[in-house]
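Of the protein chains in this complex, all but one are displayed in their positions.
The letters A and B name the chains in turn, as written, and every chain counts its residues from 1.
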Amino acid sequence: MNFSGSRHLVTIVCSVALALIGCDKMGGGGKKTSGSGSDGSGSAQPAASRDSGTGPILIGHFASLTGEEATFGISTDHGVILAMEERNAAGGVKKRQIELKTLDDASKSTEAGNVVQRLISEDHVIALIGEVASGSSLAGGKIAQQFGVPMISPSSTNKKVTEGRDMVSRVCFLDEFQGYVVAKFAHDHKWTKIATLFDQSAPYSKGLAEAFSTEFSGMGGTISTGQAYTKGDVSVAAQLQQIKTSGAEAVFLPGYYTDVGNIVRQARNIGLKVPFLGGDGWDSAKLAEIGGAAIEGSYYSNHYSFEEKRPEVIEFVERYKKRWNGDVPDGLAALGYDAARVLFDAMDRSPTLAGKDLGAAIAKTKDFPGVTGKITLDANRDAQKQAVIVQMTGGAPHYVATVVPKGWPEAPGSGSGSGSAAK
Amino acid sequence: MGTLVQTLVETIALGSLYALAALGYTLVYGVLRFINFAHSDVFTFGAWVSYALGALFGWVATAAVQAPVVPVFAMPFIMFAAMAICAVLGITIERLAYRPLRTAPRLNVLITAIGVSLLLQNTGQLPWAFGKDGQNVPALISNQASLGSIAGVEIRVVDLVIVVLAGLLMFGLERLVYGTKIGRAMRAVSFDERIASLMGINVDRVISITFGIGSALAAAGGVLLGLRYGNIKEPADSAWVLLGLKAFVAAVVGGIGNVRGAVAGGLLIAAVEQFGATYISSSMQNLFVFVVLILVLLVKPSGLFGTAVREKV
Partner (left out) sequence: MSDPRTRRLAERVAAQRVNPLTAALRSAWPFAIAIAIAFILQIAIAPAISDFKAKILLDIGIAIVLAGSLNIVNGFAGQFSIGHAGFMMVGGYASAIVTYYGSLKLLGAPAIADVPVLGGFLGSGDLLFLGACLIGGVMAAAAGLVVGLPSLRLRGDYLAIVTLGFGEILKVLIQQTPPVPSSADAMTAGPLTMVTHLGGSLSFTGQPTYVSPTPWVVNADGDQTGHAGIFFAYLVVGILLIFVYRLKSSHKGRMLLAVRENEIAAEAMGVDTSRAKVTAFVLAAFFAGIGGALFAHEVGAQLDTKSLGFQKSIDLVIMVVLGGMGSITGVVFSAALLTILPELLRSLGVDSYRMPLYALTLIVVMIVRPQGLFGIKELWDLGPWKRHVTPLWNKLTKGKQA
């Protein structure tokens, strides 16, 4: 290699450097204020620098406002906004107003990572809310943990989301519990032979199907067949036909409502007439519309039912409708609302708004009267709470039963009067 | 027995849809020699136009569980309108995005096609366009109506309609390509664009027409898809991408650039997918499709019906 060749190499290097400088110019000149010692293990950050102590308190929300899971992110955001506005109208937290910054991650986990990084180191939020999808929550949680910013996931149900990360908590139950809820309901319903049909490309769906299978088999039931589809498949006729021949009395279909309506229609078309069971992914006002007559009579477990007669629910549904043009809040909106309120509650209790204190305060949440039930965070910062079973009748989900975690008082009427709703 | 019949019915219905979409890939590849990645979005657009038209005439149930059945006469009208609108869309895309790149390397055209695809998807998702939710399409034909049953499997009217309509369209295309003057012009352009232009063929016009036909067939596929499954996903959903990929695989397996090959490929891919899922493993459904693709390409690189093209020196 001669000397003039080397010149070119230097040029390559220069152009890289140029690109880097270009990078530094973007987005205003926010210098880092977060300190540098982040060993992650204890996640302790001198986060006092994050919050100025005066002016509005900034919290961040990362959500899928566009892309495949856009409807989930938008619902959650509506819930969070409602909670914030109510709190601000009531005087805010620590006599300061709350400001919310919501950024779109386009339903991609890689973008979720960037968005969280941006909220933490550019906007200096003191806490984060997000995401619905477990993959995005995992990506965001890794960063939140490293920078010592408390994060509350409203509705990621995968176990790994909070595992080993003391800054990350959630206000929803886990796949394992939900699997138990549906299995118990099926068992109480005297079904003995149930098939599962899950989306193998979605961790949520696959995890829930596995949890259900384990629990249901443990109760003495039989899984007649376990079939998989891949998100985006137009036809699931082959899977449904297998289920039909397996003689299942019901089908557990833990998918998102966007797929569920379609799949149930296909099932009816090939003459599979048994009821379908599902999880919280079914919850949407669109389900009845997409599923039409085919979905009638099916059951799913959910975080709450807008028909429950608990005062929290009645009040929330009324306010939400008023704020969002008469929309009926789905489970994700309720969880977004609860996540924000749990955060505000922890802010009240926490001596300072530093990440460590706030994180600890969130972890100590106990018997918080949420819309989706009493919220108590356990040692893994996962919410221990009840679930409801609803049935699709007359084009809307109607409350059927409340299922509480193992070891809780059995009666559905226990606690905050959760089971008193009329069928 | 019931399972076998059911799988066959599904294969034929689904295969017809794949074939309709595959024809678009094949036609465009024939004249322009590039993979039109935006084709699946035209397919999507067709499905959504049929929904929008239904909604326009108040035939879509927005809240009611029992969707009203649309008068049967509306069906051909909606399908024809969707095909016409998509043909215009296809021709416009070609005119604005691909024609300026006629002499550019093919990879550029491909990137442009991806750009068009992204544009259609993300514009379609905007609130003033189709929105972020999937929708039910009007039940132009009752989804449940049955012709009779074989081995306990209901053969539905809608299945018959799909197969007959798809068959008619494919037959029409075959006649068009091999039996008319414009078809001869298309084949000439496909054979050699420059020589064709020397023979007095207006190459630009032929390419426009080809795009129009391909897009119209895709639109028909989109309408039939909505008809059979009763519901369409939002425009940026991965379902459309996967559908497009499979249709494209069908075109390649059949021998890209070959009309009959695309039809055979569509049926073959549907068969591999459905029989594989039924008799081997449903979780590997898409794996089978791509394994068959690679096997076919390794054994017969130009596809099942394709003719090997010698590279010109």
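The rule is short, and it goes like this: contacts are C-beta pairs under 8 Å (C-beta built on N, C-alpha and C of every residue); 3 or more make two chains touch, one makes a residue touch a chain.
In this text, all values refer to a predicted model and were calculated from it rather than measured experimentally.
Student: Can you work out which residue in B:Pro105, B:Gly152 or B:Gly167 touches the chain that's missing from view?
Tutor: B:Pro105
Student: Write the list of chain B residues that the hidden chain touches.
Tutor: Considering the whole complex, chain B reaches the absent chain at 29, 33-35, 97, 100-101, 104-105, 107-112, 114-119, 121-123, 126-127, 241, 245, 248-249, 252, 256, 283-284, 286-287, 290-291, 293-294, 297-298, 301-302, 311, 313.
Student: Extract the touching residues of chain A with respect to the undisplayed chain.
Tutor: Residue positions of chain A that touch the missing chain: 1, 3, 5-13, 15-17, 19-20, 22-24, 26-27, 30-32, 34, 36-41, 43, 65-66, 103-104, 106, 108-118, 120-122, 134-136, 138-140, 142-143, 145-147, 158, 160, 164-165, 200-203, 206-207, 230.
Just so it is clear, only the chains that are shown with their structure count from here on.
Student: Quick one: in the complex, what on chain B touches chain A?
Tutor: Interface residues on the chain B side: 2-3, 6-7, 10, 14, 17, 61-67, 122, 125, 132-136, 143-144, 152-154, 156, 225, 229-231, 233-234, 236-243, 273-275, 277-278, 282-283, 285-286.
Student: Okay, in this complex, where on chain A does chain B touch?
Tutor: Interface residues on chain A, with respect to chain B: 66-68, 70-71, 74, 200, 227-235, 237-239, 241-242, 245, 258, 261-262, 265-266, 268-271, 286, 288-290, 292-293, 296, 394-395.
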